[in-house]
Structures are given as structure tokens and as C-alpha cells.
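Only one protein chain is missing from this complex, and each of the others stays in its spot.
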Amino acid sequence: MHDYTIPIGPLHPTLKEPMCIRIGLEGSVIKQANIRMGYTHKGIEKILEGKNPDSALYISQRICGICSAAHENAYTRTVEGILGFEAGEKVKLLRAMMMELERMHSHLLWLGIIAHEIGYETLFMYFWREREKILDVFEKIAGGRVHHNFNKIKTVRYDLEHDDKRFILKRIEDVRKSIYPYISEIKDDNVIKARLKGVGVIDNVDARRFCLIGPNSRASGVSSDIRKIDPPYGIYDEFEFDEIVLDKGDSFERTLVRLKEVLESVKILKQILDKMPETKIPNFTFTTVPDDDGIGRVEAPRGELFYFLKFKDNKIVRAKIRTPTFGFLKILEKILIDQRIGDVPVLVASLDPCFSCLERIMVVKDGKTETLNEKDFRRRYVCTR
Amino acid sequence: MYKIIFFLSVPFLALLYEGVLRKINARFQNRIGPPVLQPFYDVLKLFSKKKMKSQNDPFFKYSPILYFISLYALFLFIPFSIVSFEHDFIFVLYLTILASAFYVLAGLSSDNPFGIIGSAREMILMIIYEITLVITVFSFVMKAGVISFGDFNSRLLILTLPISSLGLFVTSMIEVHVTPFDTTEAPTEIMGGSRTEYSGTNLAFMNMSMSLKRLFFALLLPMLFFGKDIITLLPLSILFLFLYTLSQATTSRYRVDQVFKVYSIIMFLVLVEFILVMWGVRWV
Partner (left out) sequence: MISVKEKIEKFRDQRLIAIVCIHENNFYLNYFFDDSGKINSVIIDVPKDKKVESIVDRYPNADYFEREIHDFFGVEFEGNPNLHLKLFLPDNWEGKPPLLKDEENA
């Protein structure tokens, strides 16, 4: 049927995290694509079973390095929804600030990656230089560049100190001034346009049918911003910002959507810092959750992150985390058909998949004791396939 | 006598140029970059690795060293004619095409899908750039009115043959694998192209051969454009190296079919100028 099959992955320079796409080629055109996942299973959904709400928060913060704040906010939104608790103004503003800062750093990371995929190493270095300023802000506020440990149920852990506001404002203004010229630069660059325009078009009908979310759907004309339709903690109603919706749905528009969202986040951050009151944050107390289940969602940088938690005896009995990547990865199999192999890095990277978030279920031994023979032990504990 | 010294020092000069190129590239990207002598350390490290034979094909074992030798032989003619005979510019063109053929063979014999795709891309591009290379070099040699590189004495041919100069410069960009035309070795798409399966000594030869090719074009172009003056040749070669780095650092990569579209215009214009030169030679 086709000439030969090449595997893209599990280890390949174009993929930042392991996955295997087996591509059947005819000449230089792709005729068949088959995605295989599961190379870095962790163990999150099973590990979370049996934990009390405060300990489980630590685990959910560490599911993904790029969208750490999104996971912990989805978790606290779910648990506070079950408790029926509404946090104070200062706590809500601090949480929104961390989510917007994270959106900026994740989009800047992605912009560097798409530049690297098309061979533009210099632009990759420049975008990541801007990202360093956001990571400096994270380090000043929370002490960590990647995992921040910021939320606690019903409160947050760190407060802003007296010169933090000025520090943050200066950094985000620097980022805004550096990123703003790139919009017109990218629109004028002929080689970037030749590589990104018309590649991987997802039209409006497909976007609705495949239930796309996040910047991918916004580039195709389907608006799906959780910050607008179901604002987390009710705080985003108070800010003025635009949801960037374009219409052609190709990789170029996906790039533009994310570039402009960085600037929108700067706008929101300035409004947050304006409104921040000088009150103290409440102290932490241990949580007791009634026997119930609940859902919560936030707008992670890649789309809608959805949590379902079921509690019994103050312990988690079922945790289901539906990450944005899992929601939209199906369309990758469709847009790869009839494209050339030179477009594969751009196609895969333009959807912004994050496999850290995606694979969280691992084989763990059953509750009963059983003696494992060497085969089972190797398969389960030494390495995943 | 200095010609023999130059010929023996060609590999060292090539690696030094490579180091300078990487340093300039890093400075463009706002980083410090590796030390200038880094390519020497890389080659020494690769030579000291254990030999790994993943195929038993003779082409797999010997293509890199043949690639290296055919490129090294080019320096007998450019820039100082240590060897010179009638119509030796045809022999020089033959050697460059032979070198590219060995590169393609290296990729095809490695039986790795990425190697096969890399070689296939190089073959597709060879169809267009080899023709242009031959036509432009013929234009230069005929305009200079000589029949061998040894007698080449004309200066500032860049002014009388502007289109051929531009065509030759763009062709050299494809040959030395700088963006926007480095489709052959797109690391994010095909992991290293023809070099994917190699390791150890053979990989060292593949890398050194690419450096030699860069040095060759950095010396050929000033010689054809500006004349064979020893004093101006070296600074001008550094200028051309800088131009390659500038192009590498400030553009992204085209796909194979896009290279065709962009390049066909140049090919057409170069052909037109070649016909004009042929008319000029006959009637002037």
C-alpha cells in the first residue's frame, strides 16, 4: 500500500517528549498515521487513590512541568467546589496571577519550539531569553522556577512582599516590549510564511466535531476560553481582555494566536496587580471533605483542563484528570494524511502536545499480595516499554 | 613551496574556520558559544571511539573516506594551482559532483530510513544545483578567456557577471548546507540525514568533509569573483564565511519543493547570462 514506514519517535529531535507516530510514506507524502503513546507512564491516577485532600495537592502540582499552576488550580477549584467554599479576594487574585504568568511562560516556550522546528535557531534563543524573565518572577515569588507549590486548599502559601509588585511589573513590561514587534516581523518573513501558512489546516467543522479546545480551536474560529465562559473562582469577570479568535486554522494562525495571548496576559496581569489589596492571606488549616464528588476546570495554556474527584472518608477514591492534550490529540491522525514529511515537525509541534500531562496511569500492583516472577517485576518496576 | 604547506594545512584551516563559524553563530543568538578550537576536540574525540560496524556493505565502510579524499583533492587546483593542465576546471567540477555522489552513497548504504530520505533529498537537489554550478563556472572561465585554472588571472569578474555571481553564491549555500537551503540535513525532520547511522572515525570524516567543502567554496568564490591575489584571498574568504553564518542565523529552512520554486528563477537567469557570454566570446 505504501512504500515504507518510518517511525517518528519515541526518540526524535522534533518531539520534546516521547511518543511514536508510525508514518506510512509514498514517495514523500504521508498516507497513513498511527499514534502510539505510553512511553512515560507515571502513576498519578492510581497514586492519588487513598490520599487525603492536602497531600494529593502536592502530587497534582507535579504532574507537568509546564502547566503546574493550572493543575493545582483545577484541583483546588474542584475541592473548594465540593466544600462550597469561596476564597477571599486576595487569594483569588494571587492564584489568577500565577495562572497568567504560567500562560506567558508556556506560550513563549512553545514559540521557541516552533521556531526551532522550522530551522530558525536564533528566534528560538530569543524567545527563550524572554522566557527567562518570567522564570525570574516565579523564583522571586515562590522560590521555584518550574514547580511553585503555590496553592493550598482554601488559601495560598506565599504572599507578595513589598517590592515584588515593582519587580513583576518591570519584568512583564520588558517582555511586552520585546514580544510586541514580533507580530509584524513574523507576518513579514517570507520563509516563515512559506513553512507555516497552509500547513495543517483544521477547518471550523472539524474543530467542532473533534471537540478541540484551547488555542488550536481558537485559530479555527471556535471560541472556547474557559476564562470567559466559566471563569475559575469567578475572578476573570472583573478583568477586561480579548479572546483571540482567528479563522483559517493553519499553523501560522496557531502561532499568531499564542503570540497575541502573551500580550493579553500582560494586560490581565497589570489589572491584577492594580487591584491587589494589602490584606493578609488566611492561615492554613487541614481540610475535611464530605463524601461527594465534584468537577472543576481551568484554562491551562493548552486548553481546558478538567478534573473529576470522588471522595470517601476524606480520601480520594477516584481521580480523573482529563488534560487538554488528550482531548485534541485525535485530530493529529487526521491532519497528517496527504502532507509531506517535511511538514511533520510543524504539524506535530503546532498543536502543542504536552505528554507529561497526558500519561498518568501506570501499572501498580494490586491490593492483594502476590509473588512476582522476574518477568512481571521487570515489566512493572524496572522500565516502561 | 608555500603551496605545499598550504595544501598540507587544509584540514586544520577548515576546522578552524568551522570553529569561527560556530562562534559567530552563537554570538548572533545571544550566547557565548563553544571555544574556537572546539571542532578539533570533536574530531579527536570521534577518532578515539570504538569501531562500530552496523552494516557490512563496502560502500558503508568506505564512502566517508572517499568523500573526504575527493574533496581534499580539490585543493590541488583551488586557490593555488599546484597541479594544472588544460581544461582542468572540468575536472574540478567532476570532483565536486563525485564528492556529492559519495555523500549520497553513504546515506543510501546505511539502510536507515532517515539516511535514505536524506540521500533522496540530496539527489533531488543535485539535479538542479549541479547544473547551475557547471553553467556558472563555465561562464566565468569563458569570460576570463582561459582554459585552465592555472592561467586564471582576471579580476573583479563579479562586476561583469553579476547574475552568475549571485547564482554561484546561492548554489554554494545549498552545497554547504546553510539555511534557508539546508533541507538535506534538517535535524528536526530527519535526525541528521545521511550521517545518522555513522559513528566514530567515519562520522569524523563526514563532518570534516563538510568543513572542507565550506572552505573550498569560501576560497573558490573570492577567487572567481575578485581575482587570485594571495593577499586579498584570505580576508575575503573570511568575509564569505561570515555571509554564510549570517544567512544561517537569520533565516529558517525551506522545504524541498519550495527550494525548487525559489531556485528555478535563478537557474533561468544564469542560463540567459551564459548564452550572452557565449555570444560575446564568439564575436568580441
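Descriptive notes on the structure:
The chains carry the letters A and B, assigned in the order they are written, with residues numbered from 1 in each.
By our rule, a residue touches a chain if its C-beta (ideal position, glycine included) is under 8 Å from a C-beta of that chain, and two chains touch if they have at least 3 such contacts.
All values reported here derive from a predicted model rather than from experimental measurement.
Just so you know, the chain we are not showing touches A across the whole complex. Note that of A:I183, A:I229 or A:I337, the residue touching the chain absent from this view is A:I229.
Between the chain not shown and the residues A:G214, A:G249, A:G327 or A:P353, the one that touches is A:G327.
Checked against the hidden chain, the listed residues A:P13, A:G38, A:G65 or A:G144 yield one contact partner: A:G38. Against the chain not displayed here, subunit A makes contact via residues 37-38, 41, 45-46, 208-211, 213, 224, 229-230, 295, 297, 304, 306, 308, 310, 318, 320, 322, 326-331, 359, 361-364, 366-368, 376, 379, 384-385.
Quick note on the criterion: only the chains that are shown with their structure count from here on.
Here the CA centre of subunit A is 44 Å from the CA centre of subunit B.
For subunit B in complex with subunit A, the residues that touch the partner chain are 25, 28-31, 113-114, 117, 120, 179-180, 182-183, 186-191, 249-258.
The part of subunit A that touches subunit B in the complex is made up of residues 4, 6, 12-14, 28, 115-123, 125-126, 129, 189, 191-192, 194-195, 340-345.
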